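Left out: one protein chain. Kept in place: all the others.
Let's turn to chain A:
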């Protein structure tokens, strides 16, 4: 029985340390990266995983303490895993709507950021040389 407690203590400590390191890496990405579209990666993926690990540790701890399964923390985990992609999607949509500046190394060319190029090509096209019938 004591061996089980020691093993579970090691497992809980591992999940706690892993979760907080994941959360720290996500926040470090948020603080260090260059433009908004890069910064969106860290919090929306890594921080959610970190909180998931901490909540797993909490489930294990209280299940051991009360000698029965305690699955209430699973509610928070499921809620966070459902809502994190939704909020990331809305944030990226609002960033595209505001036409935020981006690093030249950021790849992709979404429609929302192409309007300036279209206007320029329309102005540069000489009159009368349209290929439309």
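Operating definition for what follows: a residue touches a chain if its C-beta (ideal position, glycine included) is under 8 Å from a C-beta of that chain, and two chains touch if they have at least 3 such contacts; residues count from 1.
Quick note on the criterion: contacts and distances are computed from a predicted model.
In the listed set "SRPBCC family protein", "K+/H+ antiporter subunit F", "Amino acid/amide ABC transporter ATP-binding protein 1 (HAAT family)" or "CoxF protein", the entry agreeing with the UniProt name of the missing subunit chain is "K+/H+ antiporter subunit F".
Residues of chain A that touch the chain left out of the display are 9-10, 12-14, 16-17, 19-21, 23-24, 26-28, 30-31, 36, 39-40, 42-43, 47-48, 50-51, 54-55, 57-58, 61-62, 65, 70, 72-73, 75-76, 79-80, 83-84, 86-87, 90-91, 93-95, 97-98, 100.
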